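For this view, one protein chain was removed and the others were kept in their places.
Moving on, here comes subunit A:
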Amino acid sequence: MSTARALPHEAALLHVTGAARYVDDIPVPAGCLHLAFGLSPVAHGTIEALDLAAVRAAPGAVMVITPEMLPHENDVSPSAHDEPLLAEHMVHYVGQPLFAVLAESHGAARRAARLGRSEITERPALLDLDAAIAADARFEEGPRVYTKGDAAAALAGAPHRVSGVMEIGGQEHFYLEGQAALALPLDNGDMLIHSSSQHPTEIQHKVAEALGMPMHAVRVEVRRMGGGFGGKESQGNALAVACAVAARLSGRACKMRYDRDDDMIITGKRHDMRIGYDVGFDALGRIEGLSFVHHLRCGWAQDLSLPVADRAMLHADNAYHLEHVRIESHRMRTNTQSATAFRGFGGPQGMLGIERVMDEIAHALGRDPLDVRRANFYADAPVNRMPAPQAEPEASAAPPPPPPSSPPHGHAAERDLASRGAAGAPEVEPGDDREDGGRPEDSDGARREGAGTQTTPYHMPVTDFMLNRLCADLAERADYHGRRARIARWNADNPLLRRGIALTPVKFGISFTLTHLNQAGALVHVYQDGSVQLNHGGTEMGQGLFTKVAQIAAERFGIGMEAIRVTATDTAKVPNTSATAASSGTDLNGMAVLAACETLCGRIAALLAQLHGCPADDVRFAGGEVIAGNVRHSFAEAVQIAYQARVSLSATGFYSTPGIAWDRIAGKGRPFYYFAYGAAVSEVVIDTLTGENRILRCDIVHDAGASLNPALDIGQIEGGYVQGAGWLTTEELVWDDKGRLTTHAPSTYKIPACSDRPPIFNVTLWDEPNPAATIRRSKAVGEPPLMLGISVLMALSDAAASCGPHYPALDAPATPERIRAAVMRARG
């Protein structure tokens, strides 16, 4: 078995010897030019003139590209065609590219770009949510609203009621490898792009559009990224398009890499968000009615903001069963960087809203927040119906997707079908009688007595819930109750330092909410020597996807990992890929790879069965051998026999997630194939005089299904938790009153360092097969653990609450200043 094992990273030896190549490490052809953008110094205004004479005359400068020189489209948007590569007429944020310089070196290009002079007539800029709300500057015609039950009536009738507003900060991705692209002009005007991108097909699409060529003229290759975290889903478009256009205009290879400061100033970040809440509840803290109002600061362009805001709404319930709920979401337009995808894709912000509500209800009632959380949990699914891991999940089990109920609209060439920003074709509503094979719930319909059919606020039945069991297990492992009592005693004796503890759960929906993106392809070649090369649509950014897919292939062929080579993601090998995003990389691509392997094994088995007179079903691939009846061949021998019998040893595989359909306008349907679960207990200490704080201990139990690779999954969980804790504590983005980002380097923007991780850090996998028929019954693990970091904010709130009788209402990020203010609020 190659899966379910902690095998090392496929590029381990390359990483530790410095031999792993990232885009900036690729040897470039002689004459390669380097690009840099000249940036707008103004947040909003009309471009009157650009004086670029000094740029052109700068040492090493070869060419300056301005918008009128662009050969075709001037757009790098993944959604609404509202994001010019180079600003025309108007600028919309400080840092918007105005022109591009081509120079003989990276340094020469950057120095030359600084010499540009722009004459811009400033216009009033909308820099924050208040300004955007006052001006009603928004994306979409009005707010999206999801409702279930009657929240207003339930609120009016509830015995207890609290309301408030929470501010949640954004987050810079700070992928350690900055954005980078390299364009190599080929014959016939074709273009080869190396890009640090989570979405090669998107790069291909935008480059083709910019060059005015069909997609077949552009090939995009991505070997690996030095971190992505969502920041390379759409934000790499500008560099790749600029390089491609520059290569077209100059006839030379062109490379672009953002300097760190430029990267932080130009590219989008996690959406910051304001959540208003009004909740009615009973004496035990059970929610009777709840109303949320989300305001997201989307920045200047639409980018992926609509699905991000949707996902925030889709996680407004987190783990809690709400009978009467209303969620209203406003997507506000501001003159700042265009906020974009970031691990969790709006889910973390939406989830934080209801965790704040739980915390405040508990405070209002004087109850343990964990008791209030448990009182509101969905009911667990029955345990005994969990299936054993399938030996061979049906990789191609997906029924053909329903055709769109109306024809696609818009010009085909302009529609960005592979982007999460695409306005999807209307989905077919799943009926009660849907026959999908992958529906997680079984037909026994057994649920905990009295639970009824529990549904999310978007009317999806929750049938795989497990957090009652998981949190009980975690509370015991972490000695939550014992420590809470000890912390209370410790706090009683310590006026200056205060401790706090919190257990928070995560329920995260897995699938792209734009249903048609839930598909993947793979290409597998078996060579005469028995070595296997495989390729799929996913990209490697450190999450271990390549290792997992190699394990899947090695297991199916019954051969060692050393016989498998996963090659760089390449639009010429597997076309029409979705972004490696939404935690879906392994779910989708692993299944596609398995489908291709099944095809190849089937061909070899059929041949050997014929040769050796046994049923094809009896041919096994194991231990480096192919065993047909009484005859054993090495895998390489079997392959050679197949080759000489003229059997094709190359196959594609395809997978589409079954049984999902979603209407994002109505807020109804089944957007997710299943949910991933987890919970964390964090203990913190704060200094009430300074707000200084640290995490003392963290205990996590996380659900990765039947883990494909426990080492990789635990790494994702630890890393996600720390990144989530960073988002909610030290990572503060600050803009000045001119709209300039003042935190544009690690000197002023603090991400977690080695000494910031909890000194006691216990992570346990909840090793239970996924009821949904995913690859080897595993679960997606990329994004969900980030939200375990919410326990840190709630523990800080608990510590602050120990300082006085009032609710501390601690917002995020909980910087020392905010913690100090929360302590003062608690004291009143």
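Points worth noting:
Basically, contacts are C-beta pairs under 8 Å (C-beta built on N, C-alpha and C of every residue); 3 or more make two chains touch, one makes a residue touch a chain; residues count from 1.
The rule we apply is simple: contacts and distances are computed from a predicted model.
A chain of this complex does not appear here, and its UniProt-recorded name among "Amidohydrolase-related domain-containing protein", "Aminomethyltransferase", "Glycine cleavage system H protein" or "Oxidoreductase with iron-sulfur subunit" is "Oxidoreductase with iron-sulfur subunit".
Only one residue from A:E73, A:D128, A:E177 or A:E598 touches the chain missing from this view: A:E177.
Among A:E88, A:E140, A:E167 or A:D259, the one in contact with the hidden chain is A:D259.
Within the full complex, the residue among A:S118, A:S338, A:Q723 or A:N770 touching the omitted chain is A:Q723. Note that of A:A80, A:M215, A:I641 or A:A711, the residue touching the chain absent from this view is A:A711. Panel shows subunit A; residues 6, 8-9, 11-22, 24-25, 27, 105-107, 173-178, 224-229, 259-260, 541-544, 711-712, 715-716, 718-723, 726, 745-747, 751-755, 757, 759, 761 of it touch the chain omitted from the view.
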